[in-house]
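A single protein chain has been removed from this complex, and every other one stays in its place.
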Amino acid sequence: MARVAILTGFEPYGGRGINPAAEVVKRLDGSTVTGARVVGRLLPVSYAKLGSSIEALLREHEASAIVSLGLWPGEKMIRLERVAINVADFEIADNEGTFLTDAAIQGNAATALMATWPVRAAERALIDAGIPARVSSTAGTFLCNATLFQFLHQLEGRRRRVPCGFVHLPYLPAQVAELMRDLHRERQLELEQRADVASMDLDTMARAVRIVIETCLTLPPAP
Amino acid sequence: MARVAILTGFEPYGGRGINPAAEVVKRLDGSTVTGARVVGRLLPVSYAKLGSSIEALLREHEASAIVSLGLWPGEKMIRLERVAINVADFEIADNEGTFLTDAAIQGNAATALMATWPVRAAERALIDAGIPARVSSTAGTFLCNATLFQFLHQLEGRRRRVPCGFVHLPYLPAQVAELMRDLHRERQLELEQRADVASMDLDTMARAVRIVIETCLTLPPAP
Amino acid sequence: MARVAILTGFEPYGGRGINPAAEVVKRLDGSTVTGARVVGRLLPVSYAKLGSSIEALLREHEASAIVSLGLWPGEKMIRLERVAINVADFEIADNEGTFLTDAAIQGNAATALMATWPVRAAERALIDAGIPARVSSTAGTFLCNATLFQFLHQLEGRRRRVPCGFVHLPYLPAQVAELMRDLHRERQLELEQRADVASMDLDTMARAVRIVIETCLTLPPAP
Partner (left out) sequence: MARVAILTGFEPYGGRGINPAAEVVKRLDGSTVTGARVVGRLLPVSYAKLGSSIEALLREHEASAIVSLGLWPGEKMIRLERVAINVADFEIADNEGTFLTDAAIQGNAATALMATWPVRAAERALIDAGIPARVSSTAGTFLCNATLFQFLHQLEGRRRRVPCGFVHLPYLPAQVAELMRDLHRERQLELEQRADVASMDLDTMARAVRIVIETCLTLPPAP
């Protein structure tokens, strides 16, 4: 039976009509990477449902690699997270209106969990492929961080050692175009005050995520 | 006889091995846009030769549109210049070692010249096509600004009214990847201190420049 | 009779309760710099009244130096403008609701006017004093640029050669603190999406503007 690589992304949120994470998941779902089948799954932007969605996914598939994707508005390159912290502290509400401040994700859990993927090797493989990438030491404190924390926490509980990590993606060009159109239309905020106008095209993002999955499937998980 | 659209770009400079402007010119050279033939030309990164290169181009072709391209390290989107100022003030030397400070480009010329292309319509067309774009009020004071100034100045001398403008392009992804590799290798400068890590893929850039040429060929030049 | 240095600033605008330009003007109004009396004046954030306010000021005082101040949200240092362009293109309305797009400031005037102050000497004097400063090639296309353009245009009409320039100032720290409080309260925009959170304290700004005025009074105007 073929190996499986789980790839998750989020539905659109924060009033945006599109999410690059979802687009990449749709693009790669069902494809084959290094002999493994990519199982793509869109997670709802719901903090409350996150834990059970992830639990169901882990029950369903004995994955050989787990890579989750999320949008980081303003990010300029492929950003590879090395750690998830046990903090939920939102700047905007999730799609169900949940708004948390300085909360713990799991009451009796570690302060932080290290991502178990070969993050440095993934960074190197991306740069060698001509794709801008960097290792990051913070996945924020919104649902992206919570997703990585939940995956790592539940994998620990199941005593499963599998490469598991999180990729933050920039906006798609069309999203920034939309943002520029709104700036013109609404005239509410000057461009110089915006830090979130970088973007990356879907092809490059999809290529990057394939390389990341490949690296996870090829190299042993971090100790 | 078919109409001609002149498209110029620069050769690599500043120690970089590649220039997105040159790549887009190579990609579009010889193609047809709105019935016009695109004549692509690479300009040397030489301040001394700029005037004569441009003079030769204008003598050679009775162009219906003139669009020049250049790299702006750190730029995040397609940037359309509306004005060129009569100032040459370099931060780095050109490829021949010329280094100017607070100099005038042309002794007896205007302080600045307005680009004669339909810059706002081009911006709108790009945004409608999902490509991030903005109108800019400074083309800097290096060779990009000098190119636009020379084109506009010489067109004035020839009493030719033709849409003429300048597009600043972001880095290509591979250039930022190279920069990240160097940051790792040399360990001389921390990432947080770099502002020039945004990029845009060649396909989107080439598509953008086609749309810009199209707009120039379709709309009358600015008054 | 003592020489006079005109120093202008703007009243608050854009929904902000304070303007660093106004604060510096209030601080320096009536003081003496290099034997000259500083005449501080607050200009209304009204495009319609700009021309006549400046005309009145020039009629009233035979100034030996003219320095205008304005806020540039997001700016990180003292920014010295070298040129004003004949363009009014607003991103927000002025305090009277006037909103212009791609308009000329003066119908039969030059495309741009060079500031007549010793801008490079001012930059050097600031840096030597330990104050971050830079020469800028765009004053934007809002009222700051229009103020510099009007001053230079009217001085030309009066055939007066006097050092005249424009300083863009960062936010005051208290303004960014207010912005951070609002971000928390309204939860509408994530911090990572804001580019305008740098600031500079009033003492440093006032010291900088004194040095700039001093440089203007000491050195001959640019040719």
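Letters are used for the chains, namely A, B and C, taken in the order the chains are written, and counting of residues starts over at 1 for each.
We take it that a contact is a pair of C-beta atoms (placed from the backbone, for glycine too) under 8 Å apart; a residue touches a chain by one contact, two chains touch by 3 or more.
Note that the structure is a prediction, hence the values are computed from the model and not measured.
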| item | value |
| --- | --- |
| Option touching the unshown chain, where C:Ala133, C:Leu148 or C:Ile213 are the choices | C:Ala133 |
| Touching residue (missing chain; options A:Val4, A:Ala93, A:Ala110 or A:Leu219) | A:Ala110 |
| Residue touching the undisplayed chain, where the options are C:Ala56, C:Ile92 or C:Met180 | C:Met180 |
| Given B:Glu62, B:Glu91 or B:Asp182, the one touching the chain that is not displayed | B:Glu91 |
| Touching residue (missing chain; options A:Val4, A:Ile18, A:Leu42 or A:Val87) | A:Val87 |
| Positions on subunit A contacted by the hidden chain, ascending | 82-83, 85, 87, 89, 102, 110-114, 120, 135, 137-138, 140-141 |
| Positions on subunit B where the hidden chain makes contact | 72-74, 90-93, 99, 183, 187-188, 190-196 |
| Missing-partner contacts on subunit C, residue numbers | 76-77, 126-127, 129-134, 173-174, 176-181, 184, 191, 197-201, 203-204 |
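Note that only the chains that are shown with their structure count from here on.
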| item | value |
| --- | --- |
| Whole-Å gap between the CA centroids of subunit B and subunit C | 30 |
| Rounded Å distance between subunit A and subunit C, as computed from the means of their C-alpha atoms | 44 |
| Residue list for subunit B, restricted to those that touch at least two other chains | none |
